[in-house]
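The other protein chains are all here in position, but one chain of the complex has been omitted.
After this line comes chain A, so read on.
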Amino acid sequence: MARIAPGNTPKFAYILLVIIASLFLYLDIQYKTFTPTKNLFNSGLLTSNLLVKSIIFNPIGNIYNVTRSKIDLVNTNTSLLNELELSRIENFLILNKDELFKNQNGLLSFIKSSSIKNSYELAKISSFDTNLYKCCDSHRLFLFNNTKPFQNGGTVINSQGILGQIASSNKRVSEVILLSDINHSIPIKSNEFFCNASGTGRPKVIECRYDKSLWPEYLSEGESFYTSGLGGVFPEGIYIGSVTYINTNNESEIILEIESKADPLIQNHVMVIYPDDFK
């Protein structure tokens, strides 16, 4: 077995930097001290990405398309795809208008009125770290702001259902915390059963923990869950998903695993909606 050979490794510098790094780590985890720095860096990165794309890659791509005389076709195709995505979201909104809007006039009055943009906004996803989404507890995505930053707490949906809510915004982008993020919690219900479902850190999976003695009725796999509207952030009655697994290993506590229907990986556009009593 080889022993550590004597060398001239400067221990002091290492010890000092390990202490500094630990301090950074503690401050970031405990007080989120470096979150503005990270957001600033992210937005700078996104802006430079966009600039590089629009200045270098897009013109090169366009030259290729021009030589093939297909540029119009490509543009039309892209805009049609975007329109299709938006119409899917709008379809979802129309289908769920009774649940999403407490106003009895429904969605049509919102569309006709000029204040439509205040009730919901369409947004494009600016970045989504899919690796982090699959590997880790933190499930966040970023949206490009429209004319102004999205309001914190706004519900983010795609054509399949609720994805999450706006957690923070800066001038350029808004951060969305997804339902499956370990720090997220959403009040949901199934018939008479109410609970606060928290994220598990696994893609699309949220879980409800409850005391068996408080709710003796049996809930089965496949049971559908909807938003309860409690808390006033999420609109009431939106389908969230169904129970995929019931963990009864713990004697006092039951854990329901619910797979969310909405998949954040399928679309580049989402919609941010604000309940009537939100503003």
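One rule holds for everything that comes next: a contact is a pair of C-beta atoms (placed from the backbone, for glycine too) under 8 Å apart; a residue touches a chain by one contact, two chains touch by 3 or more; residues count from 1.
Heads up, the rule we're going with is that contacts and distances are computed from a predicted model.
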| item | value |
| --- | --- |
| Options "Peptide/nickel transport system ATP-binding protein", "ABC transporter permease subunit", "Rod shape-determining protein MreD" or "Monovalent cation/H+ antiporter subunit B": UniProt name of the undisplayed chain | "Rod shape-determining protein MreD" |
| Identified contact with the non-displayed chain, of A:K38, A:K53, A:K70 or A:K212 | A:K38 |
| Identified contact with the non-displayed chain, of A:S138, A:Q151 or A:N170 | A:S138 |
| Contacts of chain A with the absent chain, listed as residue ranges | 2-7, 9-11, 13-14, 17-18, 20-29, 33-34, 37-38, 41-42, 45, 129-132, 134-138, 140, 182, 200-202 |
